[in-house]
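For reference, the structure is listed below as structure tokens.
With one protein chain removed, the remaining protein chains of the complex are shown where they sit.
Labels run A, B, C, D and E following the written order; every chain starts at residue 1.
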Amino acid sequence: MSRILVINPVSTSRWDVSDYDYLQRYVKSSTQVKVVSLSEGPTSLESALSVAAAEPAILATVREYERQCDAIVLNCFADPGMRAAREISSVPVLGAAETSMLLACLLGERFSVICLDRQQSYKVRRQARVAGVSSKLASCRWVGMLPLQLDSDRERFQDLLYTRATACVESDGAELVVLGCTGMAFAAGRLAGRVGFPVIEPMVATVKMAELIAGLRLTTSRRGLYSLTRLVG
Amino acid sequence: MSRILVINPVSTSRWDVSDYDYLQRYVKSSTQVKVVSLSEGPTSLESALSVAAAEPAILATVREYERQCDAIVLNCFADPGMRAAREISSVPVLGAAETSMLLACLLGERFSVICLDRQQSYKVRRQARVAGVSSKLASCRWVGMLPLQLDSDRERFQDLLYTRATACVESDGAELVVLGCTGMAFAAGRLAGRVGFPVIEPMVATVKMAELIAGLRLTTSRRGLYSLTRLVG
Amino acid sequence: MSRILVINPVSTSRWDVSDYDYLQRYVKSSTQVKVVSLSEGPTSLESALSVAAAEPAILATVREYERQCDAIVLNCFADPGMRAAREISSVPVLGAAETSMLLACLLGERFSVICLDRQQSYKVRRQARVAGVSSKLASCRWVGMLPLQLDSDRERFQDLLYTRATACVESDGAELVVLGCTGMAFAAGRLAGRVGFPVIEPMVATVKMAELIAGLRLTTSRRGLYSLTRLVG
Amino acid sequence: MSRILVINPVSTSRWDVSDYDYLQRYVKSSTQVKVVSLSEGPTSLESALSVAAAEPAILATVREYERQCDAIVLNCFADPGMRAAREISSVPVLGAAETSMLLACLLGERFSVICLDRQQSYKVRRQARVAGVSSKLASCRWVGMLPLQLDSDRERFQDLLYTRATACVESDGAELVVLGCTGMAFAAGRLAGRVGFPVIEPMVATVKMAELIAGLRLTTSRRGLYSLTRLVG
Amino acid sequence: MSRILVINPVSTSRWDVSDYDYLQRYVKSSTQVKVVSLSEGPTSLESALSVAAAEPAILATVREYERQCDAIVLNCFADPGMRAAREISSVPVLGAAETSMLLACLLGERFSVICLDRQQSYKVRRQARVAGVSSKLASCRWVGMLPLQLDSDRERFQDLLYTRATACVESDGAELVVLGCTGMAFAAGRLAGRVGFPVIEPMVATVKMAELIAGLRLTTSRRGLYSLTRLVG
Partner (left out) sequence: MSRILVINPVSTSRWDVSDYDYLQRYVKSSTQVKVVSLSEGPTSLESALSVAAAEPAILATVREYERQCDAIVLNCFADPGMRAAREISSVPVLGAAETSMLLACLLGERFSVICLDRQQSYKVRRQARVAGVSSKLASCRWVGMLPLQLDSDRERFQDLLYTRATACVESDGAELVVLGCTGMAFAAGRLAGRVGFPVIEPMVATVKMAELIAGLRLTTSRRGLYSLTRLVG
């Protein structure tokens, strides 16, 4: 049995229930998923500034739950607080971007990421560099909608997403796409059905990877970048 | 429910039952694992020559089973026949080396691989390059035993493995290790218990990844490197 | 005197004589060229699947002739069986893609490869990565014709080739081009005459490189990736 | 005239005056340096955790002062809060690690960084990767002392530093060294005098670079990674 | 006080006075700038040939002045003679291209360079590779004017420059631009005012960097690539 803590790193619980329901369809019966959001901090993470603002509450949540779970998922494509969370947690911590980009490498030679807007594309490009998969990132396209528009005009979003995903594969040399926001989860199934190539939805991919890693009793190494105790020499 | 086909790409069934038993301890109850070996070809894969010799039988096995399973695992660190298997299979195909090296990237900044002998280290280094993770490979060490010795002198193997793994982390800058042969599976648990950093055993890691990918209804992209149908233009 | 064995890795001898005649014009008088094709296997190599199917016959051919020649050329841009052939051969083994891409690096900063169709472009891109010359590959374009069309409509092929080659240099930043199929040999001279920049025809380039390497009494190193004898420790 | 704000990103003002005095010796007469520390947060930054804890106070300081200065220096080799600070600041923001490693590239082909302890070496290696200068980092050595020991046993520190720096150049292929902690500033001059190769002290290097950038009326680009305003499309 | 020698590596003194006047506006009062040109050699450096022709006179100038100055600037984007000048000079030697491209890395994730013509773009691309910043070079565009036209039709040049710079940021993913010729200095201020993102003018950037390096008593390392004395063993 694995217990996966999913942290929605925003100070609103509006997606907690729907995320839980969505994830329940994919985890195995013996896995317990718990979705929590933050008591304070920004309501969305679109910048390094908002990530910094959210980080104290994220880390407090990690501390609060890390002894009651077997793996932790940071449910946002910004991978907010991932480095610090790994330092303080005795269980593995996974970020949605890093996990889904590495998973993509198993399914094709090059992948593209589709973001909400142009600004995110710069951040994703850097994340790919930090994760060491720059050479696998074929392109980064964006739909050009605000997060709120995404909910209110889902049809338009679906169409734009389809157009972008197709362009990634037809014009940019990608073999598959990764959705660049965990809030796009609702659209993944329909997109995958239309395009005929793999579409990685980062929220479920990361939760499943957490389940895999916890199931193998693996965890983040604490003998290098993520060590916290000071060992001189 | 997922059905995972594990191909032991050798013409001996001697490990089929023990591998099955071992894997049963890790897959979820709704997953069916089937372990098969080859009817012809080499009994071990230590060279590109033996891989080439095994490939026709591997591909015949893929063809025979691919409509009766949801994912295929090539259970050998040489990832034999992986490219061709992906071309002909409608379900995802995973190799032990590529999968476990990418998984390692989620658990630390740099990893090492421990092989049986020096020769394998050259092949692993190249596999890391092909998989695009060269910059994450801290080192490649070897125990210096023959495959057959491995079974007959397990204590010595365990000690050598411990010595090598420790050296990778203490001297080479690795944060975790990947075992460079699926035949080392028996030793993984004890090693992990002794060293205090993550040890990835490639057989189970790859089978679990196959389960993950099949569970998400993902598959290898057929729109690029692994396409088979000729589409002009 | 050097004896170069050229393996047409297909089960048809239809190109053996014309290839021999073509190569005779370029090798020195003291060089003996022998062109052989396979007794079984596919008639063309367009996929990893067909490469795997051809490999046993390729290796059998290598074994049969390697003591009667000073170098072996795998006459196909897929470099089929190259790794295994190097393991078993006491003479150097060269593949058309690896050889011509490295030769291209001596003639300009970046080169492009022109393939038959889109699918090949993914394979070439990967070959460039495996060969370590990704950063020198400016682009990979394709003419969009089937291999059979290539013979039956040579004028159209020549025109498309010219258009693609020009685009590589004008738009993609390439300084020269490599033809991405040894079957395009007939078109190389005319193309080179029209474009005014270097055009590398891989068949003759690889045969000449084999002659060079054999003449210097060099061979593939057997002390690393291509070693076959197991040396523990 | 340039006004440089130096943020000591720790909740102690113990180094503010000595840093000011030290920097005064290097800036031009028309430059005003102001050194401030944080009102809350950790007293030292040795982990991602402490960086996250310091970041809110760092960003508050940036906001408070950014209209009263022409450039901001984050005076710590961890470059804490650099990304977010760049998003919110209308003046350039420089981190000590990124700046001194890029400066090092102007003085030699490869450089080494000398840290306090082993843990820092993993973080520095990653910083080099994020900054895109991994291939220029010859090695990362550490003195093996605690920060507090550094002040109380300066002679021993100087000797260890000399030993490490010499080893970087003699054994690791470095041509110069970068001190991996702004708290090592006191030791830089003497080290440089003994070794005969360049030693970059990151605090003064970064302040001088801030002066240079402000003097040229340059600033961080706000048209990509560091943009804050959401621009759809 | 720092004394900066600026070498205009051409055999015409026509820009010496205007460069001096321009630079005076940026250096600090205690800095002495001296601008010299060559007594013989080409009047412009547009090729490796002209660089080779200029190099003896450049090195003679370095020898003549290196004991009377604290840093030397090679005032041309070709960085002519930089390696040899570093070998023979006891003071730091900076090239305009290397310096301004590394400075650009501090202001954004990726930058573009704008050259005079297409040919220069190949040279700049190579310079970026030699400097180790290829992955930061988003693109290299050119205005398409001859050097002489640049002076005689400044309005047209300004317009073309604006168009190119905008395209770099809008279409190529750059966050800032570097002017690819020190002769474009006159246009930098107006361009920066129009575009709203940083524009690095290489002449002043390099002189200021020389002032910084000299002020910190740093110099090129003589313990590696730039060593001249032969030390066996």
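Assume a contact is a pair of C-beta atoms (placed from the backbone, for glycine too) under 8 Å apart; a residue touches a chain by one contact, two chains touch by 3 or more.
Because the structure is a prediction, the values reported are computed rather than measured.
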Chains on display which the left-out chain touches in the complete complex: B, C, D, E
Identified contact with the non-displayed chain, of E:R14, E:R126 or E:R217: E:R126
Option from E:S29, E:Q68, E:T163 or E:S227 whose C-beta touches the chain left out: E:S227
Option from C:R3, C:R118, C:K136 or C:R164 whose C-beta touches the chain left out: C:K136
Sites on subunit C contacted by the missing partner chain, in the whole complex: 26, 28-30, 92, 94, 98-99, 102-103, 105-110, 131-133, 135-136, 169, 173-176, 192, 196-198, 200-201, 204-205, 208-209, 211-213, 215-226
Absent chain, residues of subunit E that touch it: 46-49, 51-53, 55-56, 59, 81, 83-84, 86-88, 117-119, 122-123, 126, 129-130, 132, 144-146, 224-228, 230-233
Absent chain, residues of subunit D that touch it: 109, 135, 173, 175
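Going forward, only the chains that are shown with their structure count from here on.
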Turning angle required so that subunit C lies on subunit E, C-alpha fit (0 to 180°, nearest 5): 120
Reference interface B-C: repeating pair among A-D, D-E or C-E with over half of contacts shared: A-D
Cα-centroid distance, subunit B relative to subunit D, in whole angstrom: 43
Residues of subunit A engaged with two or more neighbouring chains: 109, 122, 126, 129, 132, 135, 173, 175, 224-226
Chain contact topology (line, ring, star, complete or other): other
